[in-house]
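All protein chains but one are shown in place.
Should a chain be cited, it is by its letter among A, B and C, assigned in written order, with residues numbered from 1 in that chain.
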Amino acid sequence: MPTTRLEAFSDGVLAIIITIMVLELKVPHGEDLSVLAPLLPVFVNYVLSFVYIGIYWSNHHHMMHAVTRISGGVLWANLHLLFWLSLLPFVTGWMGENHFAQLPTALYGGVLLMAAIAYQILVATIIRAEGPDSLLAKAVGRDFKGNLSTAAYVVAIALCFLVNQWSAQAIYALVALVWLVPDRRIEKMWPR
Amino acid sequence: MPTTRLEAFSDGVLAIIITIMVLELKVPHGEDLSVLAPLLPVFVNYVLSFVYIGIYWSNHHHMMHAVTRISGGVLWANLHLLFWLSLLPFVTGWMGENHFAQLPTALYGGVLLMAAIAYQILVATIIRAEGPDSLLAKAVGRDFKGNLSTAAYVVAIALCFLVNQWSAQAIYALVALVWLVPDRRIEKMWPR
Amino acid sequence: MPTTRLEAFSDGVLAIIITIMVLELKVPHGEDLSVLAPLLPVFVNYVLSFVYIGIYWSNHHHMMHAVTRISGGVLWANLHLLFWLSLLPFVTGWMGENHFAQLPTALYGGVLLMAAIAYQILVATIIRAEGPDSLLAKAVGRDFKGNLSTAAYVVAIALCFLVNQWSAQAIYALVALVWLVPDRRIEKMWPR
Partner (left out) sequence: MPTTRLEAFSDGVLAIIITIMVLELKVPHGEDLSVLAPLLPVFVNYVLSFVYIGIYWSNHHHMMHAVTRISGGVLWANLHLLFWLSLLPFVTGWMGENHFAQLPTALYGGVLLMAAIAYQILVATIIRAEGPDSLLAKAVGRDFKGNLSTAAYVVAIALCFLVNQWSAQAIYALVALVWLVPDRRIEKMWPR
């Protein structure tokens, strides 16, 4: 099966996730600056989650480009990834409404962790279908960046309870920054 | 007419259905674990409905692959399927909010039953257009799995009133598990 | 410019319109049959609007098939149609919540009327771009069905105030039935 419909469906789900998160920015009553102040953490939060969904979309886009055929297993590994990402609006809203409290921050990290694991499962499933000599398998290689961020989320969740939630927030932002650089490994190896 | 736009529209509707269901997971007030507890049944419910939409999308994807031309009748059989699936967020929300009470559980089964019947009508409409010797007609064959799940929903709804709702829930989960295995009949017969 | 992106954007907007209408079916509090009763008119309403969006999508699909090139004017004529259709969830919700009261029923007809006019403008804009000898121009011809339904909405709105809203509802349902038959004129003339 070609990858077009899997891409179209993923694009649709990610487009909706990225857009419904803005619905958490509830239109305030009142027309002066003071009513906007309580929305600031929700807004900062929205930016972070928007960037995360953007990263997933961008990497998904890069990766699918290197994919030639998909199996039923790939469909479900992809749906599994979308499932965890679909929970991002919920945890984003909960974290924003509680001004980055401890437990919501940890749960946010938990959803990021599950999405990261789901992405690695998706990559592994695709490589199994494509074969170890495929372009994608070579491009991904040992997937240092993927493993690093999975580990970073685990550390962040632990720090959330051991130290405070701000250390976790810093790690979430840092991982996002690392990924903002698109995956040159694949782009570089891409045949013209 | 080619199938591209029917697929794109179905992808769009299914992507929205799967995503708005998460809106039933309302962001709770309060920041500790106790506020998450009442959301647990809603979450379990969301997982079940997510899997069901995933199954329909995956099977729709497989089937449309074997389709070469569509008629006006196929368009409407497809819209009919989307109609019943569009009611899934409503019954999911009602069932989740009432912690799997009897009537909501039965209505959930009713929507699953109507969607299953709509899917069988869609398959029949496509086969009528493609002809009895078509790839799809052969792949579907007697459609044992489709008939079985239609029957299972009827039994589940009956058990809901005769025994209790948990037996119905068990059947819904069981049918989902049976379908999670993608339709190998079509995949196997697929010409390279 | 090819028609692909105009079709994709229209599909997206129509998919969202058709799906957010179901959000008006608010999950009721309580778990017995009595809480569903007040939702019945909202549900009947949802069915009617779902069918209308389905008709627009199906006819849009058929028409765009006959189109070979689009201009900036066509883009905006299409957006104009989507604008009026985007108001359908609002008037559907208002009509449903007030159990088909007089004014909401008339406003519902007003939106249907504007959408019908917008569709005729879209057809005219496309034909102007395609030329009077184009396949589409010949297939549409004098557009009896289009003119008839535009007139029917005007009559329905008048009857709403002169007689009662039920006569208007009957006309809305009747027009939907007439259109449920896809536009054979185009399908018939379609070259193999």
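Keep this in mind: contacts are C-beta pairs under 8 Å (C-beta built on N, C-alpha and C of every residue); 3 or more make two chains touch, one makes a residue touch a chain.
Everything numeric here is computed off the predicted structure, so don't read it as measured data.
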Using the document's definition of touch, tell me which of A:Met1, A:Ala15 or A:Ile121 contacts the absent chain. A:Ala15
Spell out the interface residues on chain A facing the chain that's missing from view. 7-8, 11-12, 14-16, 18-20, 22-23, 25, 27-33, 47, 50, 54, 57-58, 61-62, 64-65, 180-182, 184, 187
Considering the whole complex, not just the chains shown, which residues of chain C touch the missing one? 1, 5-6, 8-9, 12-13, 15-17, 20, 24, 72, 75-76, 79, 82-83, 86-87, 89-90, 93-94, 97-98, 101-104
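One rule holds in what follows: only the chains that are shown with their structure count from here on.
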Identify the chain whose mean C-alpha position lies nearest to the mean of all protein C-alpha atoms shown. B
Could you work out how far the Cα centre of chain A sits from that of chain B, in whole Å? 26
In angstrom, rounded to a whole number, how far apart do the mean CA points of chain A and chain C lie? 37
Two or more other chains touching the same residue: where does that happen in chain B? 8, 12, 15-16, 20
